[in-house]
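These notes concern the structure reproduced below.
Note that one protein chain is taken out, while the other chains of the complex remain in position.
As written, the chain order gives the labels A, B and C, with residue 1 at the start of each chain.
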Amino acid sequence: MKKINVVLVGGSGYTGFEIIRILLRHPHAQLVASCGESQFGPLETIHPHFAKCVDLVQEAFDADRIAAHKPDVAILCAPHKVAMQYVPQLRAKGIRCVDLSADYRLKDQALYEKWYCPHTDGAGLAEAVYGLPEFYADAIRTAGLVANPGCYPTSATLPLAPLLRTGLIEPTGIIVNAASGVSGAGKSPSQKNHYPERNENYEAYGVGNHRHTPEIEANLTALLAGTAMAGMKVDLIFQPHLVPMDRGILSTIYATPAKPANVEELTQCLQAAYADKPFVRVRTGDTLPATKYVANTNFCDIAARVVKGNVVLFGALDNMLKGASSQAIQNMNLMFGFDETAGLF
Amino acid sequence: MKKINVVLVGGSGYTGFEIIRILLRHPHAQLVASCGESQFGPLETIHPHFAKCVDLVQEAFDADRIAAHKPDVAILCAPHKVAMQYVPQLRAKGIRCVDLSADYRLKDQALYEKWYCPHTDGAGLAEAVYGLPEFYADAIRTAGLVANPGCYPTSATLPLAPLLRTGLIEPTGIIVNAASGVSGAGKSPSQKNHYPERNENYEAYGVGNHRHTPEIEANLTALLAGTAMAGMKVDLIFQPHLVPMDRGILSTIYATPAKPANVEELTQCLQAAYADKPFVRVRTGDTLPATKYVANTNFCDIAARVVKGNVVLFGALDNMLKGASSQAIQNMNLMFGFDETAGLF
Amino acid sequence: MKKINVVLVGGSGYTGFEIIRILLRHPHAQLVASCGESQFGPLETIHPHFAKCVDLVQEAFDADRIAAHKPDVAILCAPHKVAMQYVPQLRAKGIRCVDLSADYRLKDQALYEKWYCPHTDGAGLAEAVYGLPEFYADAIRTAGLVANPGCYPTSATLPLAPLLRTGLIEPTGIIVNAASGVSGAGKSPSQKNHYPERNENYEAYGVGNHRHTPEIEANLTALLAGTAMAGMKVDLIFQPHLVPMDRGILSTIYATPAKPANVEELTQCLQAAYADKPFVRVRTGDTLPATKYVANTNFCDIAARVVKGNVVLFGALDNMLKGASSQAIQNMNLMFGFDETAGLF
Partner (left out) sequence: MKKINVVLVGGSGYTGFEIIRILLRHPHAQLVASCGESQFGPLETIHPHFAKCVDLVQEAFDADRIAAHKPDVAILCAPHKVAMQYVPQLRAKGIRCVDLSADYRLKDQALYEKWYCPHTDGAGLAEAVYGLPEFYADAIRTAGLVANPGCYPTSATLPLAPLLRTGLIEPTGIIVNAASGVSGAGKSPSQKNHYPERNENYEAYGVGNHRHTPEIEANLTALLAGTAMAGMKVDLIFQPHLVPMDRGILSTIYATPAKPANVEELTQCLQAAYADKPFVRVRTGDTLPATKYVANTNFCDIAARVVKGNVVLFGALDNMLKGASSQAIQNMNLMFGFDETAGLF
């Protein structure tokens, strides 16, 4: 089977690194080019990990040059605002795109502009499919543009969605208390994430203003369509924290049951929703979701428990993988008719 | 000024270590003996840190031998269940005690027995004063037995109490989402806290059954006495997590406002409550409580914020210090009329 | 192409875990059974990481039952002393073995017995091939029993061997100052590696008595055969340290040049030795070997520098991978005629 050609846009950061690493072992796809905004030259210079296994040279973004590689797909790891400049150029050349930035995740342009900045690619917004394969596999298969979900949103959406859709929990009053490893903050050095400041430190940030809040709410609300809960609006508090570790997110979620909560019923609801989904695991008994169990994998581990009549949910994933790069490859697999798990174990 | 004599019971663990360290620099108190249950011999062998600065030899617990040291106070770092065997023997000899275990923290014996085990020292329970100096300084000054609060309870109680007492937040529906460094789990090795299992891992534990839950609820309820909220019962969900770091706790607390929440009003309430308390700091503006800012100190940093009309509180402390050993010394300072901060900066 | 069948012996520890993980993505090999000594039951219970991707149940070691799986190869992750009980039973049934323990690494039985314990499988010792593929690929291809090298020895041997074989450095007076992540100490909890003891701690251990000393010396000496240095005996000091991190080894090596040292000549010697070896990378310029650049890979990064006329060498690898499990798969690849890199990127 001939491999598809993949072009990477934004290969110098942490998510680009993971895309490269996964493609090295992908049975049906190969990286043919990498381009970036700021760092150029051999990928093995930018990422010393890739000496003797990746030969490509990262160049400046140029849609024509990219097209010359006859790519089947472009995976964009550029920051938001930059992504919306690149995507239309690639789409104009008929190149299918998986975009890891936030630029196409919010269908509501006004909502995007309230939390981010003016949006310049309304057509892209209209075309984009939210790349959460557990819920949108059919649309992803034929999509021209996939908006890869945020790391926190994936960790919160997967445990919440089935319970909301079946009406087992209330769509309002939800609290998502999340904690992430530091790679989520990106590769640029900062005082805050200077090693001696971040190490041996656990702290909250983004109180009331983290941009993943509208993404979680809007996409959970969208997932109510076609259920008995349709028309309800999901409303929640999202509070992230930083943990001194490289990778991993755990969201601990508190929700109000819509009827007396029962841990078996909640668990069965989750198990039913994900029975045929290869990358979501429902944890029962003593094993709770933990970041270590999902590190370096595309899994999201979830669980439901009942405490004093309230619902407590957990969602754990590797923020660089199921929260970003491996989920992008999972989307790519669907887009090209590969086994959903290809290259991902 | 002659120094008071302190005997340490349970000198081989982490909290005992911190007691020794603080007393080394205390201007008005000196450690005259240390005893334990399992590890004996020179303290500098048990704790190599103390070579060339501590000369004592840890012996088996023996109330008569302890009394022979003419101690002014005994500080007990023994586990619960053991503590309630030792305390009555020491009290019988007229020795004032600060107990760091859970054995005397819950005034309600039935509640203790529901969460722990049968209680064999009802007299001690009756005598004990809950050692939270910010609220019980007067009783502590004359106490024979001080029950030093738990680490999580201190981090949750200090931000919550003033807002509950003034009726700014509802006493029910509170969620305390807390995270702790690993020293809180004690010095005994376990699979769970083996370095390669704990490092690069963030996880929840004790879902719905952590023993600090009743301590937080009971003592917050007790703090409502004498206020307009008297007679109300505080009810909350407490969910702890483990963070890969040595020390530090941050509690992120979600509460329902009793009237439209206003961050200035909440902050002023906290500031007023702790204006003359040397070890509670109310964080405003961009600086949130973080474990690093309180590491190796007796401070508890707290803050109030409003998110979508809800109250979000933070409480950070060093679990080994304000959450255990330095709070015990703060209590000792009060008991003997020293400056509350003696030896604690 | 039909996949070969692999049986894993010792699937519950860290190296067994990595074998399972690599085989999940190996194009030509599949795990058909796992057995152990102490932990039994579903592998996904022993290693929660493997839920939804590994279905096997770990059973007690039984050579007959293993043979019934018609394995092409057995990979043994059992401890030394246990391995030499299992290997002859498997070899008697004609099963080829890759053994990760120390039991077959030292050809000289007396030397083994001096550092370890009595050896009960002389025939195995005689048959075993030292599984360092960069030097013994031909012998490995046809071997019935491969003794997979130790983690420290691999990190020291790869930079030292070419310089010793070409006579650029003296075979005596070598100092190997090495540091390892904590997974190297295995999965059993201990006081020493309890998280709060190991974290934020860097320390030496095994002064003058680490068992990898004779392995490094004996195997470097053996590598002098057939060179102008034949007959010389390599003699060195090996001093290991523990670093608070999960994985990775860096050996910093000090050697005496046999003639005036020149960094270009040393580097060219290393480059020539490994030009066609896929997993050894010679670092030049500003990029030194570092554990992060080889984490989660089968690479060993090496470099030579000259300081004040002395030779300073570096060798970095992932102690769980090139130092153990992925090197075992590299050996397996050679034994079965697969591409040496199959499943290893």
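The rule is short, and it goes like this: contacts are C-beta pairs under 8 Å (C-beta built on N, C-alpha and C of every residue); 3 or more make two chains touch, one makes a residue touch a chain.
For clarity, every value in this text was computed on a predicted model and none was experimentally measured.
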(request) Write down which of C:Ala68, C:Ala92, C:Cys117 or C:Ile237 is the residue touching the left-out chain. (result) C:Ile237
(message) Tell me which of C:Gly248, C:Pro278 or C:Gly323 is the one touching the absent chain.
(response) C:Gly248
(message) Can you say which of B:Glu134, B:Glu200 or B:Glu217 touches the chain missing from this structure?
(response) B:Glu200
(request) Pick out which of B:Cys53, B:Ala126 or B:Ala272 touches the chain that's been left out of the picture. (result) B:Cys53
(request) Based on the whole complex, identify which of A:Pro118, A:Pro196, A:Pro260 or A:Gly337 touches the chain you can't see. (result) A:Pro196
(message) Counting contacts across the full complex, list the positions on subunit C that touch the omitted chain.
(response) 175, 177, 179, 181, 197, 199-205, 207-208, 235, 237, 239, 241, 243-248, 250, 252, 254, 288-292, 295, 305-308, 310, 312, 314, 316
(message) Need a quick check: the contact residues on subunit A for the chain that isn't drawn.
(response) 14, 181-183, 187-191, 193-196, 198-200, 244-246
(request) Would you write out the residues of subunit B that touch the absent chain, in ascending order? (result) 24-25, 27, 48-49, 51-53, 200, 278-279, 281, 283, 287, 290, 293-294, 296-297, 299, 301, 343, 345
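In the analysis below, only the chains that are shown with their structure count from here on.
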(request) Based on the touch definition given at the start, go ahead and assign the chain network to line, ring, star, complete or other. (result) complete
(request) Mind having a look at which chain is the central one, using mean CA positions? (result) A
(request) Between subunit A and subunit B, tell me the centre distance in angstrom, where each centre is the average of that chain's C-alpha atoms. (result) 40
(request) Please compute the C-alpha centroid of subunit B, do the same for subunit C, then give the distance between them in whole Å. (result) 47
(message) Roughly how far is subunit A from subunit C, centre to centre by C-alpha average, rounded to an integer in Å?
(response) 36
(request) Pull out every residue in subunit C that's touching 2 or more other chains. (result) 200
